[in-house]
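Everything on this sheet refers to the single structure shown next.
Here the complex is missing a single protein chain, while all its other protein chains stay put.
Right, chain A next:
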Amino acid sequence: MLLHDTALVYGRYLRQSLRSRFALLFGVLTPLLYLLFFGPLLTELPLGGQGSSWQVLVPGLLLQLGLFGALFAGFAVIIEKGQGVVERMRVTPVSRLALLLGRVLRDATVFVFQAVLLVLAALVMGLRAPLAGVLIGFAFVALLTLSLASVSYALGMKVRTPQEFGPLINMVSMPSMLLSGLMLPMTLAPAWLDVLSHFVPFRYLVDAVRDAYVGHYTTPHMLYGTLVALASTALSVTLGTRVFRTTGA
């Protein structure tokens, strides 16, 4: 039943995404701009890592895509609450977990698709990375999306208006971006900033994907990144399900 319901909810929201092709492509625009206009600035800089500057930047942009995109996913649920769609579904026997899973799996699909577009563009710009590493990068985008979108939907169920939602999300997303070394590796940072960034979970994901992009798959970075990604996904989906199960929307 959970599988049936999840597939149903997933299909409904995937069709919703496909209906707005413009929005589907628009999501890649910001990271693409970084790639085009920020990426070339880094090519001659000593970034301290192995590989080219593209192997440092692209993993960051991929996770930025997931970070900003997925964190704002909850907006949709606020709108749907207003339309009565959420309650209409909640009075049916449909699994509450499926109402969340169908949505976040759709988001993971959309962001991995956008990540593919971004990597293709990066290849044109000069990125060279092992295929396995690139695929691992997509897996991290998917896990990050599942995790953040779950939290975002849970928050969307709790708040009443988009006006309350936006500032809350910005409060999380901006520091997360700056403190995780998405744009430039934290190895360039002074010690205090480097230490601080270790309290931001995204840091571990970024480090892991950067290792993957240079073909290092058995490093401590990869281990920590995987653990953090899996743990936060499990935690977030559990939290999201709790909210979807109990909240009167």
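Here is the rule we use: a contact is a pair of C-beta atoms (placed from the backbone, for glycine too) under 8 Å apart; a residue touches a chain by one contact, two chains touch by 3 or more; residues count from 1.
To be clear about the criterion, contacts and distances are computed from a predicted model.
Of the names listed as "L(+)-tartrate dehydratase subunit beta", "Succinate dehydrogenase/Fumarate reductase transmembrane subunit", "Ferritin" or "ABC transporter ATP-binding protein", the one that matches the UniProt record for the absent chain is "ABC transporter ATP-binding protein".
Only one of A:G84, A:G126, A:P162 or A:P175 touches the chain withheld from this view, namely A:G84. Among the residues A:L8, A:L24, A:V172 or A:L196, only A:L8 touches the chain that is left out of the figure. The residue touching the chain not shown here, chosen from A:V28, A:A73, A:V94 or A:A108, is A:V94. Interface residues of chain A with the unshown chain, by the touch rule above, are 1, 4-5, 8, 12, 15-16, 19, 80, 82-85, 87-94, 246, 248-249.
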